[in-house]
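All protein chains but one are shown in place.
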Amino acid sequence: MARALGLRLIQGVLAAFGASLLVWLMLPLAPGDPAEMILQARRVEEPTAAQIAELRERFGLDQPYWQRYLLWLAGVLQGDFGLSWRTGEPVWDGLMRRLPATLYLVGLSFVISVAWSLALALVAARWVGRWPDRLVLAYTRVLAALPSFVLALLLLQFVVVGLGVGLVLSGGAGATLVFAAAVLGIDRAAGWTQLLRAGLIEHLARGPADVARARGARPRRVLTVYALPAAMLPWLTALGISLGGLIGGAPILETIFTWPGIGAHVLTALSVRDVPVIQAFVLIAALAYVGASLLVDALALLMDPRMRAGAVR
Amino acid sequence: MLMRTRLPERTLILPPDGLVRKMMRHPSGGWGLALVVALAVVALFGPWLAPHPPNLPDYANALRGPGPGHWLGTDATGRDQLSRLLDGARRSLGGAVLVGVAITLIGMIMGILAALAGRWVDAALMRFVDVVMALPGLIVAFAVIGLLGPGYGNLLIALIAADWAYKARIARACAFEAVRSPAATVARQIGVPEWRVVLHHVLPPVFWPLLVLGTLGLGGQIAAISAFSFLGLGVQVPHAEWGAMLAESRFMFTIAPWLLIAPAACIFLSVLASNLLGEALRDLATPEGRS
Partner (left out) sequence: MTLPLLSVTGLSVAYGSTEVLRDISFDLMPGQALGILGLSGCGKTTLLRALLGMLPPSAKVRGQMRTGSGAIALSNRAALRARLGREIGFVAQNPFDACAPLRTVRAHVEEAWRAHGLRPDAARIAALCAQLGLDPAMLDHYPHEWSGGMLQRANIAAAVALAPPVVLADEPTSAVDADTAAAVMDCLRAGAPGTVIVSHDLPLVARYADQVLLIEEGRITARAPRTAFAAGRLPAPLQDFRESGTLPPARPSGTDVVLQATDLVLVRGGRQLAPPLSFSLRAGEIFGVAGRSGLGKSTLLAVLAGHLPAARGTVLRDGVARAPRNGEVLTLFQDALSSMNPRWPLSRIVAEPVTTGPLRVPPVSQTAAACMALAEFGLSHIRPDARPGTLSTGQGQRVTLARASLAAPRLVLADEPTSALDPQQKARALAGLSHLARKGAAIVFVSHDTTLLDAVCNRVMQMQPLGCGRSKQERGLIA
């Protein structure tokens, strides 16, 4: 079991670095001369030949792509992600300074959406087809159709600007954090509720639940003791995987909430094609994703005795 | 956004005949179908339906509220919002459909190829898919945009790059099963030529699940196109796109709320329509839902 997890870890890290290789392989496809791109990123409109030559020298742009990749890789393995083309600052410092803010937002919103969707799905599954279920379904359907940035934008304008609360623009970090996390958490809970509700309903109809009922168990016991643990596993898998993906949504959401996280930083890098920053972001996001999937695998091993025995794969 | 939708475990079967009729009878399918048809008309004929030129500023009429002449009001430069919404529909919706069709085709071709060829072709293709899938879809999209630069065409390429791998994996799983399915085995045994086995017994079990998945994913593509355009990474000024329109007017909520509500409503309705249609398709395709 530990060996299987170790194997997955190695596979995952390899895949993450494979992904970084993919990004480098796409680099020649990028239009324009990198040196000119750097200067444009620094708002130098008409670069001189000397400036270009100096930059090529400094960032090693005159070397072939594969050599640059190996150099980059060697640096990354030592914790050095290179210098930002736009600011000249070390990429690592720029990202790490902003990462905690992003993690707070992502973490809090994750907790909120897990709790919220768990509660909603249990209510819906307990009264399938009756009014609480219909209400939950209508709610999830509306929220699922509302992209989180649209919902965030509308709520922000209505609640904060419209009602004059004004906490976001005044920069009250704690209040912004709670507000933003609540909006994101509630929005994301829609899909997860649907997933868990479907799983609960499926397991309520299966043999073990049926047999428990035939022993005289009450509906609530059948739901929480039989359906919930069985439906949790696939749900947690989906949660873990999207947890890994959450960091990818940071640029969009942090822009809306003017949250000083990694997202806005990456967004600036994107708009001026600051390749080292983008590259580092991709690698970090991929590793986060791998880490989340591993966490989920470990959790499944803990929860499912058949997995522990290696009976199912 | 770009959430990877799960398929029911049972293989999807979907008899194509009577589909529209069954769809109309499905509780949400009828609504979904009607909305989709209406939106398709808007997306196809939007520019001709628009009462005003969508990109022409008219400063005299700036920030007009909804009323006669400008049914949905005008923006800060006096452009008619209804016309811009109609014009933007093909970028928001057409782009999503284009992306959906592209990834379905890529996924199907790669999946069937891998399943039929087997051995190292299969292994190589699937390892490649594994690597791409080690990245969340949004990250792939950001990486591609970061390399190619902002722009609508690049955005579509980025979204295709973000989602094809997942489709290829599903298609490969379906094709792998279909190639070895009892139905295909029997067809081969009685002497049906291989190309016809693929056409009759492999292609449909791959195509229909991908169609359902593609429809379910359409909402995510619409949301992604508008989100990237909202960030300024997609459709560029002065062209109209719903997400970009939100970005242009996001700070004018107190003086001109219609500029925010109308594009948001358009995005909402489109995603809702594709979700409803996709769910109906999925319900009709799963065996329990076909009674």
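Observations, loosely collected:
As written, the chains take the letters A and B, and residue 1 is the first residue of each chain.
One rule holds in what follows: a contact is a pair of C-beta atoms (placed from the backbone, for glycine too) under 8 Å apart; a residue touches a chain by one contact, two chains touch by 3 or more.
Only a predicted model underlies this, so the values are computations on that prediction, with no experimental measurement involved.
Among the residues A:F179, A:Y226, A:W259 or A:Y289, only A:Y226 touches the chain that is left out of the figure. Touching the chain that is not shown, out of B:A183, B:V237 or B:I255: B:A183 (per the contact rule at the top).
Note that of A:P47, A:P208 or A:G291, the residue touching the chain absent from this view is A:P208.
Listed here are the chain A residues that touch the chain not shown: 206-208, 210-218, 221, 226, 229-230, 303-306, 309, 311. Along chain B, the points of touch with the absent chain fall at residues 13-16, 181-183, 185-187, 189-193, 200-201, 204, 287, 290.
FYI, only the chains that are shown with their structure count from here on.
Averaged C-alpha coordinates put the centre of chain A at 21 Å from the centre of chain B. By the touch rule above, chain A contacts chain B in their complex via residues 12, 15-16, 18-19, 22-23, 26-27, 29-32, 141-142, 144-150, 153-154, 157-158, 161-162, 191, 195, 238, 241-242, 244-245, 247-249, 251-252, 255, 266-267, 269-271, 273-275, 278, 281-282, 285-286, 289-290.
Across the complex, chain A is touched by residues 1, 3-4, 6, 130-139, 142-150, 219, 223, 226-227, 230-233, 243, 246, 250, 253-254, 257, 260-261, 264, 267-269, 271-272, 275 of chain B.
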